Each structure stands twice: as C-alpha cells, then as structure tokens.
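Excluded from the complex is one protein chain; the other protein chains are retained at their positions.
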Amino acid sequence: MTLSITDYSKRYGGLVAVDKVSLTAPAGAVTALIGPNGAGKTTLLNLISGVVIADSGSCKLLDQVVTGRTPHQLAHLGLTRTYQSPQLFDDMSVLETVMVGAHLRGGAGFVSSMLRIGRTRREEARLEEQALLAIDRVGLPAALLGRPAVDLAYGLQRRVEIARALAMQPRVLLLDEPAAGLNHQETQELAGLIDSLARGGLTVLLVEHDMDMVMGISRHVVVMNFGRKIAEGTPAEVQRNQSVIDAYLGAQAEEGADA
Amino acid sequence: MKVEQAIASSSSSATPATAASKRPSRVGARYRRDVIGVAVLAAISIAIGLTVTRSFYFTMLIYSAIYAIAALGMSLLFGFAGQISIGQAAFFGVGAYTSAYAVMHLGMPPVLGTVCATALAGAFGWLVSRPLLRLTTNYLAMGTLAFGVICFILFAQLRSITGGLDPGIVSLAPFSIGPWVLDEPRKMFWLVALVLCLVLLLVINLVHSRIGRALKALKVSEVGAAGLGVDVVRYKVATFTLAAALAGLAGSLFAHFQSAFNAGVFNVGLSIELLIMIVVGSVTTPWGALFGALFVTILPSFLEDFEHYKLLVYGVIMTAVMIYMPDGFGRGLVEALRGFYKRRRREK
Partner (left out) sequence: MSQFLQIVLAGISIGAIYSLAALGFTIVFNATKVTNFANGEFVMMGGLVSASLVVNAHWPAPLAVLVAVVSVAALGIALDKFGLQQARRKTILGYAMITIGFSLLYRGLMQVVAGRDVLFMPNFGVIPDLRVLDVYFSSQSTWILVTLVLVSGGLSFLFLRTRLGKAMRAASQSPRAAALCGIEPARMSALAFAMAAGAGALAGALVAPVGAAFYEYGLSFGLKGFAAAVLGGFGSPVGAVVGGLLIGLLESIAAGYLSSAYKDAVALAILLALLLVWPSGLLGRVEARRV
C-alpha cells in the first residue's frame, strides 16, 4: 500500500520542525529518510504516525486521505511504527509482548473476556499462533518466548518490537532508527530482515543514521535538513549529491557563522 | 542474498518458534496457574467455613474479602491500566447507600438490591470516567481526589437519603437469599467468600486475555498502544467503570454486614486505604489485592492502640514501598526471594 505525503508542515512556536515535505513510499520496497541530527526526521515520522498533528499538508494511504488520523485509526488502516527506544512492557514475556501486536486480529471485549467463553478461548489460541509466526519471521529462537522482554539484549529487543509490529499484519511499517545501539553484525542481520520484509510486499519507511545499512537495502532515499527535503533519489544518486554532502559535512561551519 | 542468510543464521541454531506451538500454549500455562489458585482459595474458604468457630475470625475475613473485592477493581485500574484514582470511596458509598435505599425504602430483596448497587455504581463511574480520564497522572490523581471529597460532602449533606453523618443508615436488614437469612458472621462468610472467588476468576480471565495485555500496554505507553490498534479511551473508561462497579458491589455487601453506618466511612481515608492495599500487596497481579486487603484489615489487631498510629504506619509503609519497591511490597518480596535463590544455586 503506497504511502504518500504532500507538503507536511509543523512548527513549534518559532521553530519550523518540518517545512513542506513531500515523499512517496511504495509497497514492496524500503524508502529511507536520512539527514543530520535535528533535521526533522522524527517529527515527520510523528506526523505520519499520528502522534503529532500537522499544521498543514496531507497524507494518503493508497488513495485514502488519512491526514490527522489518530494512531489508533491508522493502526486499523494498517499503519504502525516502532520507536527509537524500545517501548517494551515490564512484566510481559516476549510472547505476550508480541501478542499485543496481534490485538487487532481479535475482537473479544471486556465481558466476553471475563467470562472466557469458547469463542474467546479459540481466539486466544489463534492470537498466540500469529504471534509465534511473527516471532519466527524476525528470527527469534523459541527459547526466548517465556523470557521477560526487557531482559533481552538490545538487538533482540529491537527484533521483539518488530515482531510485535508484524503481528498486526500491517501494510505500512515505519521504523525509527532501528539500528541505533546495535553492533555491526546485529545491524547486518537487521538489514537483512528489513529487506526481506519489504520484498514480502510491506511498505517500509526507514529513518536511520547507519549509512551502510540505508544504502544497502533502500530503493529510494529522501534527505532532510533543517526541516526541508533537500534531495531524493536512488542511494547512488543521493550519495553523489553535493547538497547532501554539504549538509552532513560542510554546512555546520556556515551554520556557526549565521548564528 | 543477505536475506536468507540472516534468517537462516538466527533460526538454524535454535528451534523456530512455530515448532514450539505444537506444545500446549505457554500463555495458557500462566493462566492455568492462576485458575488453580482460585480453586485453592475456594477450597481454603470451604475449610475455614466448616472448621472455624469464633465469630471474630469470620468478621475479620469478611471485611478482608469485602475490601478485596473493591481492591481488585483498583488493581485493574491502577495496576494494569495505570490510572490512579483516589476517589474509589465514592463508589463504595454509592453501592452501600443504593442497597440501603433499595431494601429499606423500595422493599427490594437484598440480591436485587446488590445488583442495582453494583450497576448504579458502575454507571456513575462510567459517567465521570470520560471527562476524568482525559487528565494525565498528577491531574488525574488530584481530580479523583477532589471528586471523592465532593461525593463525601454530598453523602454527609443529603441527609434525607443517606442519613448524613449522624445517624446515618441504621439497622439495614442482613443479607438474605430467599429464605436464607445471613444474620451471623459465619453465614455471611459463605456468601462473601463465594462472591470473592467469582470476582477473582472474572478478573483473572480478563487479565489473561487480549484486553488484559492491551491494558498493560497502555500503562507503559498510551501512544504506543494506540499505534498497535488499542482503543485507549474506550479501555480506560471500561476499566474505570468496572472498578467503580466492583467498589459498589463491595459497598453493598459492607452495608448489609455492618447494618449501621454513616457517611464518615466513605472519606478519603478509605480511598487511600484501598490504594495502600494494592501497593502493599502487589501492583502487577490481582493476588496482590487479596494479600493487601488481608494485611490492611488484620494489621490493627497486631498493634495495640492502632488507631492512634494508623496513619503513621500507613505513611511509612506506603512511602517505603513506593520508593524501594514501586511494583508493590508483595512483588518486591518475590523478586528478593528469587534473587536470593538464584544466588544460592550459583554458589552450589
């Protein structure tokens, strides 16, 4: 399902965090969003995922306008995201955590859950199945199923988060710096996973700082700086683009002079 | 391609998760443990009911069970959904006064009166929950506190319905189911134990369900949970309503058992005691509500002149637990024991 944003803008008081940014992320591919710290990438991600309301601009999933929808509504439409720091639940095992992701796959309400009628029991079994499938998909071994999710190594926690998102069976997945804090091998494994997810038909929007990872698996790269889109294209094109190079290296000196 | 390599490298060395699904459900195992716990509780209750003779013990257990019912609601609201409410005494009072009014003025049989009390308390909870639950932690705490005090003032002032602070409700008939009149503590014990076991089972069912997981998720991060499709507002309101209903049920049983009471019972102190119960027990499991209720109810009998030191003791306990064991004393104790056994095993 194609995700397209047109002229999204957001300002906080005097600061323009996102300035008329447009991008399109097609299904079956990884679209990367990169830029120096403070470029507005996370804010843009917050706008797309409904956490923050945009001042202007619009967003569409396939052809449906979803501007201003809440995260809950977006989840129903098949869009979900992960966060920079894993939002894992203190008291829950890996399996239970991923089962939360499968929430929308079930329909039992308070009363039917309390009474635990037959239909609810069968649904529970089904949700557990789907969680196990998602856990398999990200390559987590069965030995970890019962461990508290917060006890795992950072790289594995990231996988749990992705598994949880996958359990929702989303069409669009937003990843917010999933490789942060991972070592080289973990990053490579993660890259492989994300690549295979995209090939499976998922629309992936990846915000990331690790350039090797980004350039290795992305079909299309969008570069932001100071809230604006300054370049976009294939990884090769973007790496050669002078304004991109300036943004990461040279622009700092200019910024110092202007301020 | 890197893809296949990545998946193969991580899962070839260990059993893939789906193979594990051939075994009985893991999540189901924890649920079964809790259900067995309820069965054990029921068995213990039956044993107590048949062997104990002193009324005093029954009285203590009845109050413990009544508060446990209300505390279970708090456990769901605070422990699972993470919503702090220091105004539950209001719903306890609504339940108590509704039962009193229904039986004494409308001539209803007590069972029907209790059903009405539970429903009315729940409805009242639903009504106030929507506006209140939009507030964030500190404001929610203050808001529910203010709400509880306003209700207390109303209980004290609306003397035509409640009897106010003096004389209050006098001589409400004991609970009766058809021909069985529960006019002794021993007899009331059977009913209260039964109700507690039923409520506990319902709560455990809820905790080990899709809803229970969703509540735990929204406690950690409402935005994160919403992003996974959880209808945060609806679930918070439903949990608050349920907690209010349970408090009302407890209030109704309290009214019948005590037979005479006044508005002074439903003050902030009661709300805070309910909070202390789950804090002392364990915030993260329904069993904590039971242990906490028992602890707080029987504590006075261990300290002479307890009334005088009650607040100080509660204050010290609550402060210490909240600083050092934020998940509750019960949980802190379990963790400490677990750590102790792990170290001993390692030394061997």
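Lettered A and B in written order, each chain numbered from 1.
Here, a contact is a pair of C-beta atoms (placed from the backbone, for glycine too) under 8 Å apart; a residue touches a chain by one contact, two chains touch by 3 or more.
Please read all numbers here as calculations on a predicted model, not as lab measurements.
**Q** Pick out which of B:Y31, B:F124 or B:F147 touches the chain that's been left out of the picture.
**A** B:F147
**Q** Among the options B:A42, B:M108, B:M318 or B:V334, which residue touches the chain absent from this view?
**A** That would be B:M318, which touches the missing chain.
**Q** For the chain that's not shown, point to the residue among B:A193, B:V207, B:V223 or B:L270 touching it.
**A** Per the contact definition at the top, the residue touching the missing chain is B:V223.
**Q** Under the stated touch rule, tell me which residues of chain B contact the chain that is not displayed.
**A** Residues of chain B in touch with the missing chain: 82, 84, 86, 131-132, 134-139, 141-143, 145-147, 149-150, 153-154, 157, 223, 226, 268, 272, 275, 279, 308-316, 318-326.
Please note the rule applied: only the chains that are shown with their structure count from here on.
**Q** Would you mind pulling out the distance in Å between where the CA atoms of chain A average out and where those of chain B do?
**A** Computed from C-alpha means, the inter-chain centre distance equals 37 Å.
**Q** Would you mind writing out the residues of chain B in touch with chain A in their complex?
**A** Spelled out, the residues of chain B in touch with chain A are 2-7, 9-11, 13-21, 25-28, 202-203, 205-206, 209-214, 216-217, 219-221, 223-232, 238, 242, 284, 327.
**Q** Which bits of chain A are touching chain B when the two form their complex?
**A** Interface residues on chain A, with respect to chain B: 49-51, 70-72, 74-76, 80-81, 83, 87-93, 95-96, 99-101, 103-104, 106, 108-110, 113-116, 120, 123-125, 127-129, 132-133, 135-136, 139-143, 145-146, 164-165, 168, 188-189, 191-193, 195-196, 199, 216.
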